[in-house]
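Note that one protein chain of the assembly has been removed; the remaining protein chains are unaltered in position.
Order of writing sets the labels: A and B. Residues in every chain begin at 1.
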Amino acid sequence: MPEPHTAVDEAVVDRTPADTFAAPIGITSAVPDTGRAEAEAAKRGIRRRMPKLTLKLASGLVLVVGITLFGIIAPFFTQSPTFSGNPSLQPPSADHWLGTTKLGYDVFAQLAQGTRGSLLIGIVAGSIALVLSVLFGVLAGYLGNWSDEILSLVTNIMLVIPGLPLVMVIATYVPGRSWLLVAIVLGITAWAGPAVVLRAQSRSLRAREYVAASRVAGERAHRVILVEILPNLLPLLTAQFLFAIIFAILGEAGLSYLGLGPTGSITWGTMLNDAQTGQAIGTGAWWWFVPPGLMIALLGAGLSLINFSIDEIINPKLRIAPEYTRRVRKAAREGRGVAVEGSIA
Amino acid sequence: MSAEPVLTATDVSIEYLVDPPVEAVKNVSLTLHRGEILGLAGESGCGKSTLAYGLNRLLKPPAMMSSGEVVFHDRDGHDIDVVGLDGEHLRAFRWDKVSMVFQGAMNSLNPVLSVKEQLDDVFRTHRPKMRRRERLERSRELLELVGVDPDRLTSFPHELSGGMRQRMMIAMALALDPQVMIMDEPTTALDVVVQRGIIREIMRLRERLGFAVIFITHDLPLLIEISDRIAVMLRGEIVELGTADDIYRNARHDYTKKLLESFPSLRGDRGDFIRTGAMPVASALTTSTEAV
Partner (left out) sequence: MNQPTASLEARNLVKEFRLRNGLKFSTLQAVKDVSFTLEAGRTIALVGESGSGKSTIARMIAKLETPTSGDILLDGSPSGTRGRALAAYRGDVQMVFQDPFASLNPFHSIEHHLERPIRIHHPELSRAEVRDRVLSLLERVRLTPATQFAERRPHELSGGQRQRVAIARALAPGARFIVADEPVSMLDVSIRLGVLNLLAALQREERLGVLYITHDLATARHFSDEILVMYRGEIVERGPADAVILDPQHDYTKRLLEAAADPERLGALRDEVRSAG
């Protein structure tokens, strides 16, 4: 009978000494008290699942929220992004904060509208990928058997089809490409990878005793998935959603740069495409291509920073690792009778 | 049994430098006599394993010994200060004088090396002058000692049953003819019949080879059956230390009594309150730590 890893006595204690060292200090394990870390991560359910507000998370949030607000609000206060009555290729000035393009468009107005367009595409494509990956991944993992075989087969086929070329093929065949179409195409090509991860996770969750317990209690399959399994996948889903947004925005930028982007909409990608065809680099019009490029980089960085913070919830070892290493060094320095070499024999 | 000590621990305290620091072992003094089986009993988290790791210089940071002395009294009369050992001396001491059998044999054996190679490793590290032939002979002899067919020497850990793996671990611990073996729950994960076979083997080997054993487990009845003396640990302290007989028949500390009562008697009446309802439910639910 293995002894339980956590709480020892009946007293309700937040952190008994046992919590901290009940797990035998294995010779091989790098972090002996993962049991505690896991318990800590689960602490107080959803409140505890919220990442702690670190500098990393704060800067990520500031970037993402700032860019989003800019995309929502700014277009109302700029001139029309397609008003071509301005003098062309003006450097930034009080009249035109970010200068003008070759056709006399105001870059700031374009950037505001482009932020809105890019974010829309990102969010729509991300949502599509999220729904599809949950549908295929979680169902395959939970149902098992034949349903798993079929769902996994579809997932694997989607996985091996190279995404961007497929998008390019679709994009060339469809004449009037609205931003929605581009978003759908990007979403459809992005769900397979996350689905594989979700399938593995749900399989392991399905084997947990609390899932069996809820089945014995009489819960129906959809409730088991929605209420018992999905909440425990939330951090992972959030991370995947954010990643899908980055992927879609970058994908759209790539497509637009190749001239296969949405027609009739302005995005960061179409701006870059315009700048390229208008020979912005050759004429030294940096104000034309730097703002959209910078926005893509900033949003990517912001989402990644948030993602790192979420990763630390999924894998608490990441969070405790720096602190743990510090304490290990301290103990090794001050402590007596500590094993210095790793091997025993 | 001689009363000559082989391992003496004085005022050992071990701390985990986590946040906040946890004192896992508090001022424990313990003497292990040559050739005796000393049982270390206690529930999970009482610090019994930590103490064992401390005695063998196996503490991994953030655990550290904050105070105390551990002295090993060698067969030839030399005393070795275990806490002060380092480098080459530590290597020469560990496994050679004091070896250890861990709880999970599967995690302690290397899955990609055969048993023979793993035994060879021990010999090559500690007995570099041994020849290949001697190593093989000694390995076969060890397997025979622990009751495994010597032809299993070339097996890999996953090809062995749980019981056999634990026997291999004991063979490895015996390899250098140590004077002390520390066994941390060596049979807890095994089925009772297999467990009994291994316990018998340990007892037999102890008679034959004369090493002392520190046997760590929460299974107090088992300890009473096999140990010479038993130390009962609670929250990092030894609350009672006595001969197995004393612990069983004249336990003084409340916690020892409580622990004894936790094991219903197989053939006797102790524990029949469950069936008869003689004990009020609430009182049976108060726990060791609250009761003490």
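Here is the rule we go by: a residue touches a chain if its C-beta (ideal position, glycine included) is under 8 Å from a C-beta of that chain, and two chains touch if they have at least 3 such contacts.
These numbers come from a predicted model, not from an experiment.
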_Out of B:Lys26, B:Arg127, B:Arg140 or B:Lys258, which residue would touch the omitted chain in the full complex?_
B:Lys258
_Interface residues of chain A (partner: the chain not displayed)_ = 1-12, 14, 39, 42-46, 208-210, 212-219, 227-228, 231-232
*Which residues does chain B use to touch the chain missing from this display?*
43-44, 191-193, 195-196, 199-200, 203-204, 207, 218-222, 224-226, 244-245, 248, 258-259, 261-268, 271-275, 277, 279, 281-282, 284-288
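The definition used in the following text is that only the chains that are shown with their structure count from here on.
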*Distance from the mean Cα position of chain B to that of chain A, given in whole angstrom*: 48
*So in the complex, which bits of chain B are touching chain A?*
14-19, 22-24, 43-47, 49-50, 53-54, 57-66, 68, 70, 82-84, 86-87, 90-91, 94-95, 100, 102-104, 107-108, 121-122, 125-126, 172, 184-185, 188-189, 218, 235-236, 285-290
_Partner chain B, residues of chain A touching it in the complex_ = 1-5, 8-11, 16-22, 24-28, 32-33, 323-324, 327-332, 334-341, 344-345
